[in-house]
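One protein chain omitted, others in place.
All chains are identified by letter, namely A, B and C, in their written order; residue positions are counted from 1 within each chain.
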């Protein structure tokens, strides 16, 4: 029984690409964190130290920056697709490329009621994500586009309960009729095709984000699981171009503080926000023919 | 020459107090990180293990939560002043209290074009800060209020230069006629009095934040120092109730990427955002009678 | 085409369990970060808000702490297996449990040349990890044990090159005959059986860690890939009970600083340690019948 190389990939991670469009006096900014990696037949690099098929990670970095100028960044998804397809051509031993692009949003600074031409303030909050994989298939490529959001922190101060759950000898939790529900949402949705949806990648991103927020807000929640399922279903119903959506949602506990030792009633008004441990709820909502 | 106790203080740090106002169906949220500490004659606790003058940090925590209900949180500054004054009374050995409150902003989730009553999304970006100190003076108290902002990330894609600087044998930096200027601003301003300014603490905070952003945007910058001085001056001019303002501003370098090896011109369009090292510019703008 | 629930799991993450063994005056400490999760038929919780099959994450937390006392923590792996098997019995709808345990190491403080009985200093550096999955199979359970290390930061100041690589139009990297090779290693190895290996889980962990370090040190490296493959092979050769080992290794670049503008030669002596971007090399070393 011999020892062999298994799955492997390599690339350059976290290239902080900032692209300014200054064709007019009204600049645009795209602020990206780009990670690229290649898969394929790279066994010789591992077993014999032979680098002849290895396109260096330094070259991958150079390409990420050069393409930001040459091809532009109309959307993270388009930019990632272009990079992924290029790498499969540039490195003949590669059979797959994975391009991950996070985007940080900036707002124009408001001066006299209007957005400034070239001064920006970073929006903060959640980050837009995208992961594109391109694989060789026959003489061509097959691509897969997954877009997403990370660190979207949302909270409901009422409209959530948790009760009627299974109890065993280690259960002490009482039923809760009214609690704070809060999470820092990470979600990814997979497009059925690697083609821009109607309206384009950017408009679809905005639309999905809005649906997620609205559905979280308006769904009475009997568990975080129920909220996630409602949010995922709403996205799939409104966007036939999306095949599947996945959530990873820490239940950020807000514990009601017991003020009774001080003769103070606390009827859902003062909470301590806890760090750890946290609940962690993960779920996928899909179409019955998608898997 | 004997060994003695020098300056000391103790308290409870980072109490994550979340206060929901639910007097009506339209809830309000204040999300705080509260740190309290006491100074005074606590030598016996250090040298003899005698805790009889020590109000436990656990009690300080309880008080922070109880006061959030009893006294409410109309602003971080008011809440901190109330806590600080209370602790001086509660712990007779204490001669000073320092209360630090960070506040995280939340926006209402927009549903059908309007903000929801009880569902929120965390704004992210910069954090509002406040530090209140209360000291015993004779039979009374003297308080000092310092408000501020941390992690306000701003960027100008043009309108900044850096040239004509001192050169020595270790200087390699060329003059820059047009560069990205970016910083993650931390600033604190000190009020002349511990009384709410006209319009209140909250309105003044919003006004100062706007002035800082606008002045950053509209000031042609020959160095980050010049931008900071202009920002501080604008705040002091508009707000006579503010005695002094201090800045700590990392110069978040965005380096123009050399694309010439690939035959590509890069005229201020593609940058790499660097992490470390960074310039660090610190400055205070004050009034000539303030110190 | 209808919308349905896909894969899902839920649990309590990052329970910071600290277990002191004080049967004798010479205390022992185990300092753990425990995450548990359950998979199974939890569709009703998602689609109907029905919690009757949900064993709360709060109960999972209670159990993690109770078992630390009742069953003890002879090793993270044994503790995790015990928890995983218990949860499948406690929650009848669960068909699988995943238990993740990180352990932080402490050293005894040295007093007069000997380790103290009950005073410890945290070792820092790398963290021991383990992930145990238990699944229902027929009337019984099938378990899988994966142990690992994260954040093991190693560096060679010579004995590493990188040259002869593929070049394209975006390649500017010169060959390197002698460079610093550094990485922050994360590795996981899978045991063929869920039974303690000869010598036990703890001794095997120590042995694998030593092999990894020694092989990294003594392997002349023509690429990080070659070092990883050598490290993985050495582990598999020495430990037949291990079926497979996987690495994720950021190439933490140390760039030689150009001191020639100052008339100073820099022959491999002064480097700048860079943060981002970094190379990221991932590889699995396996047995030819393991997959």
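To be clear about the criterion, contacts are C-beta pairs under 8 Å (C-beta built on N, C-alpha and C of every residue); 3 or more make two chains touch, one makes a residue touch a chain.
This one's a predicted model, so the numbers in the text were calculated from it and none came from an experiment.
One chain is not displayed; in the complete assembly it touches the shown chains A, B, C.
Only one residue in the set C:77, C:102 or C:126 touches the chain that does not appear here, and it is C:126.
Within the set C:46, C:128 or C:156, the residue that contacts the chain not displayed is C:156.
Considering the whole complex, the residue from B:74, B:95, B:218 or B:233 that touches the absent chain is B:233.
Although one chain is not displayed, subunit A still touches it through residues 169-170, 172, 261-262, 275-276.
Although one chain is hidden here, its contacts on subunit C can still be listed: residues 15-22, 27, 29, 31, 62, 65-66, 68-70, 106, 109-111, 116, 118-126, 151-159, 180, 210, 213-214, 216-218, 254, 257, 259, 261-262, 264, 266, 268-275. Residues 1-16, 35, 37, 42, 45-59, 61-63, 66, 90-91, 162-168, 170-173, 221-223, 225-226, 228-229, 232-233, 236-237, 244, 246, 250-251, 276-289, 291 of subunit B touch the missing chain (whole complex, contact as defined above).
Here is the rule we use: only the chains that are shown with their structure count from here on.
Seen as a C-alpha superposition, subunit A sits on subunit C after a turn of 180°, to the nearest 5. For the pair subunit A and subunit B, the distance between C-alpha centroids works out to 30 Å.
Note: centroid distance subunit A to subunit C, computed from Cα atoms, is 24 Å. Chain centres here are Cα averages; for subunit B and subunit C they lie 38 Å apart.
Residues of subunit C in contact with two or more other chains: 170, 172, 276.
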